[in-house]
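== chain A ==
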Amino acid sequence: MNIHTYEKTWLAVSMVLIVGFIATITYGAVGPGIAMIDDDGGSIDPDTINDDERFSDPGVTHVGGNEYEAAVVAQAWTYTPSEITVPANSTVTFYVTSRDVTHSFTVAGTNVNTMVVPGQVSEMTVEFDESGEYGILCNEYCGAYHHTMEGKLNVVPQDEFDLTELSTDASDEAQLGNQTTINTTVSNDMNYDLETTATLEIGDQQSLEQDVTVPAHGSETVEFAVDTTDLGTGDHDWTVTVDGHEESDTLTVTNATEGGDGDA
Partner candidate 1 sequence: MRISKGGLLVIMAFLTPLIVELRTVLSWFGIRLSVVETGALGLALIVAVLIWALWPSNGDTEAKLA
Partner candidate 2 sequence: MRNAYIDQFPEEARVIRATLWSSFLALMIGGTLGLIQGLHRTNVLRFIPSQDYYTVLTAHGVLLVITFTIFFLVGIFTWAVTTSLDRGVKDIRFTWGWYAMMTLGTLLVGVSILGGVVDQIPMNADVLYTFYSPFQAHPAFYVGFVLFVVGTWLAGFDWFRTWWAWKKDNPDERIPLPTFMALTTMLFWYLSSIGVAISILAFLLPWSLGIIDSVNPLLTRTLFWFFGHPVVYFWLMPAYMLWYTMLPKLSGGKLFSDPLARVVFVLFLILSTPVGIHHQYLDPGIAEGFKFIAMTNTMFLLLPSLLTAFTVVASMEHGARQRGGEGYLSWLKALPWRDPAFTGMALAGLMFAAGGFSGMINAGLSINYLVHNSWWVVGHFHLTVGTAVALTFMAASYWFIPQLTGKEIWNRSLGLVQVVLWFIGMTFMSNAMHRAGLFGMPRRTAEPQYQGFSFDPAVGTVAEIDAQIALGAALLTLSVYLFITNMVLTTIGGSTSDAIPDNTYAGTLSGPEDSPAIIDNLKLWTSIAVVLVIIAYSLPLASIIDAGGLFGPGIDPWKPSVVVDPSLVLESVRGVMP
C-alpha cells in the first residue's frame, strides 16, 4: 500500500498519542488508585429496601478509626438522608440505591459521582481531606421534578463530628408533689464507647448531671428524676444536653386537686 511519508509520520505520532492516553489513564487507575464504580455493591430488590440491613436505617455509621460508611436511598425526588455529615480526614464508603428509577448521587464540583440504578447498589469510597460544605444533586433525569432533587454534604472538622443522637421521653404534665422522670436515650454509632455527661436544666434552679457510658453502635438511657415540689406549678421549659446535642420540651406542673392551669 502506497502511503505518503508525511502520512506515515502522522500515523506513528497518532499511535504514540493513543498509547500515551491509555497509559496515563491506566496510571490513574493503578497509581492514585482511582477505582471505577463496579459490581461490588451487589444487587438488591427495591421492594426489600426497608428490610435491608444497610438501607433500613440510612445514614452514616462508623466502621473504625477514620473509616465510615454512608447508606443513601435515592428516590424521586429526594435523598434519604438528605443531609449527610462526615468528618474531615476520613474515608467514607457510600452505598447508594434507588427505590424507583435511575438517579445519580453527585457532589457538585467534585468527582464524587455515581449512577444509582434500581436493582443495583453503587459502592463508592471517597476520601475527605478538608472540611467544607457541598451540594448533592441528581444529574440523571428521574421524572418531572428531577431538578428539585438535591441534598447537602457537610464535611466538618474532626473535633466537631460525632454520631451521637438524643431522644427523650417525658410526660407533659405532672402533679405538684409527685415525682416525674425525664428519660433520655443517647445512641452512639461510633465504633468505640462514648463516655460523656448528660445534663438536664429545668426551671431556673434545677440542673442535674449524670455521667453515662454509651456502648459502641448502641444506646443507653439516662433517667432524670424531677422534683416537682421545688419547681412549683406552671410551665417549665427543660433542656437535656449531651455533647452539644440538645432536646427540649416543656413540663406543666398542676395543682394536686385541680387539672388544667394553676392560677393560684
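FYI, a contact is a pair of C-beta atoms (placed from the backbone, for glycine too) under 8 Å apart; a residue touches a chain by one contact, two chains touch by 3 or more; residues count from 1.
How were these candidates chosen? In short, all candidates are chains of the complex that A comes from, given by their letters.
Just so you know, these numbers come straight off a predicted model, no measurement behind them.
**Student:** Pick the candidate that touches chain A in this complex from 1 or 2.
**Tutor:** In this complex, the candidate that touches chain A is number 2.
**Student:** Name, in rising order, each residue of chain A that touches candidate 2 in their complex.
**Tutor:** Per the stated touch rule, the residues are 1-4, 6-7, 10-11, 14-15, 17-18, 21-22, 25, 28-29, 34-39, 41-47, 50, 56-57, 73, 75-78, 80, 99-102, 104, 106, 108-123, 133-135, 137-141, 143-148, 150-152.
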